[in-house]
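So, subunit A:
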Amino acid sequence: MAHEVIISGFGGQGVMSLGQLLTYAGMLEGKNVSWLPSYGPEMRGGTANCSVIITDELVGSPIVTEATAVIAMNLPSLEKFEKTILAEGLLIINSSLVDSKTTRDDIDVIYIPANEIADELGNNRVANMVMLGAYLEKTRVVSPDSIIESLREVLGHSKEHLVPVNQEALKRGAQLVKNKG
Partner candidate 1 sequence: MAKVFEKPKALTDKPFHYCPGCTHGIVHCLVAEAIDELGIREKTVGVAPVGCAVFAYDYFNCDMHEAAHGRAPAVATGIKRVLPDNVVFTYQGDGDLASIGAAEIVHAANRGERLTTIFINNAIYGMTGGQMAPTSLVGQVTTTSPYGRSADTEGHPIRVSEMLATLEGVAYIERVSVHDIKNINRAKKAIKKAFEIQLEGKGFALVEVLSTCPTNWGMTPIEALRWLETNMIPYYPLGVKKEVE
Partner candidate 2 sequence: MAKVLMKGNEAIAEAAIQAGCRYFFGYPITPQNEIPAYMAKMLPKVGGCFLQAESEISAINMVYGAAGAGARVMTSSSSPGISLKQEGISYIVGAELPCLIVNIVRGGPGLGGIQPAQSDYFQAVKGGGHGDYHMVVLAPSSIQEMVDLVTDGFDIADKYRNPVMILGDGMLGQMMEPVEFREKKTILPEKPWATTGNKEGKPRNIINSLFIDPQGLEDHVLKLYKKYDEMKENEVRVECYNCEDAEIIIAAYGTMARIAKNVIQMAEEQGIKIGLIRPITLWPFPVDTFKKWADSHHVKAFLSLEMSMGQMVEDIRLSVDGAKPVHFYGRTGGMVPTPKAILEEIKKIREGI
């Protein structure tokens, strides 16, 4: 099936890199992929989002208008993209920063306290990876190993030491989904 995901949050929450890692991993697994960022003034301190498509079919439009999943890192993201999710689609909300609940009752919703977990891990910048871990556990779009392989590529040698904490963050995100059954 085609996975069409919107990942959204504040600038600096690692929204773009989350999308890129997912796309990269999809490519490594031989799937057809695309990544499309929002760009321009809205990037300067406002919300940032990107659309990722991972599919066995051809990728036509890289824009996601009907998402199979939305990963919302903050409240404006939830408000903006909640309505784009297909019926029976998936919504992952960063409950550390979002108090509200979804208004949709026809989708699957997971609340992940991503920032709290990231803080527990001693690196608040891996909140995005906690969210990604939850998303992967739920959808199995790509394997966590492919994500880590992608991460190594993106980080390069000088930041190799950041791999373990990212790996841990993925696991914690996945664990939360597992625990909820």
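In picking the candidates, the idea was that all candidates are chains of the complex that A comes from, given by their letters.
As a convention for this text, a residue touches a chain if its C-beta (ideal position, glycine included) is under 8 Å from a C-beta of that chain, and two chains touch if they have at least 3 such contacts; residues count from 1.
These numbers come from a predicted model, not from an experiment.
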item: Touching candidate for subunit A, same complex, options 1 or 2; value: 2
item: Complex interface listing, subunit A residues touching candidate 2; value: 20, 23-24, 27, 33-37, 39-41, 57-63, 65
